[in-house]
Every structure is written in C-alpha cells, then in structure tokens.
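These notes concern the structure reproduced below.
A single protein chain has been omitted from the complex, and every remaining protein chain is retained in its original position.
Our next item is subunit A:
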Amino acid sequence: MIAIADYGMGNRRSVEKALAHVGAESVITTDVRDASAIILPGVGAFPEAMRHLERSGLGEQLKERAAAGVPLLGICLGMQLLFESSTEHEGAEGLGILPGTVTKLESPRLPHIGWNLVTFARESALTEGLGEAAPFYHVHSFACRPSDASDVVGTSEYGERFVSVVERDNVMAAQFHPEKSSTDGLQMLKNFAALAAVPVA
C-alpha cells in the first residue's frame, strides 16, 4: 500500500486518483510508518509545510522510513521539502533527506506554470520507459539545488536550466506534477508503484 502523506496541504486527491488509474492502491494518511512506499505531495509555502510536518510528527516518520529504505517520492513542494533548507519567505530548514538547498527560480516571470519539456540526464527507476525527454506540467517559483550532481535525473528550462527530477537510492522526487501530466505522468507514477511492489495493472 502506498501512503500519501497528509499534512493538510496540497493535491492529495489528484495523486490518489492518478495512482488508482494505474492500478496502484493508496491511502491518504497522517501515519506513514506501515507503508510499503510513500508519496509526499504538496502545494503551498515551504516554511508552513515544514511547520505542519514537524507538529504532526510526519517529518520524523519520513526521515526514519527513508533511512530504512522505503521508496519515497516527493512531488512539487514535496520534492523541495526533502532537501536541507529553503529561502522561501522567512526561510526554513527542510527534512534534509537529500543534500542541497532550495532557492528562487532565476526567471523574469514567476510562477513557472505550464507544460515544459524535461530532459533526462541519466536512466532511473522513476523515468523508465519515458525516453530521453518528455513534457510535464509545472507549477512553482522555487527550485532545488542538489549538492550531489549524481542525484540529478532530469532538468527543465525556464529562465534557467533547473533540476526537475532527482533520484538517490530509494528517495526520488519531481518538481512538476506527474498526476497532472497525462500519459507520461501516469507512466512515472506506475514506475514508482512498481517499486512499491503493490499490484499494478
């Protein structure tokens, strides 16, 4: 069973329905300790999301489960939260599961909204079957700056070229919304669900 981490923010239902569409069972929950895989979704501001995660104890659970090798997928703000810190608003510490920081996207027009081509730098479990590049739906103003270049799986271009997919062992993340990216996004979720060893149609 895939747990969709519920901390009161973001597109939980869209993620749940997209997983159902690829035949993966999921549950929206505030307790991810028994899950075979975890998705951390998110829409909103980084500091507020971290406060929710800390207050609810979900943050500790996520760190513990990631360290235990459970597949973990961060989406959009959920990707950013996996890193060490962000400069959004007053700034905040992140979960620190992945090395690196989050800073504002260097672009004249923000937020970055819309379909954009993601170019894959290397093969990964998450992007299997997607070829060398595929379009995904992006909505964000900040971007992750991984300090370990080998974590980078995909990049997008908007004002600057930024990292939009990362993967480090069992921890992976996408800056865009696979659940809103039609067939390519569904393929990505299907790949993640396969890692979770849950039944996939």
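One rule holds in what follows: a contact is a pair of C-beta atoms (placed from the backbone, for glycine too) under 8 Å apart; a residue touches a chain by one contact, two chains touch by 3 or more; residues count from 1.
As a convention for this text, contacts and distances are computed from a predicted model.
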item: Name under which UniProt lists the unshown chain, selected from "Imidazole glycerol phosphate synthase subunit HisF", "Biotin carboxyl carrier protein of acetyl-CoA carboxylase", "Cytochrome c biogenesis protein ResB" or "Acyl-CoA dehydrogenase"; value: "Imidazole glycerol phosphate synthase subunit HisF"
item: Among A:Val27, A:Ala121 or A:Leu186, residue touching the chain not depicted; value: A:Leu186
item: Chain not shown, touching residues in subunit A; value: 11, 13-14, 17-18, 20-21, 43-44, 109, 111, 113-117, 129, 134-135, 137, 139, 157-158, 177, 179-187
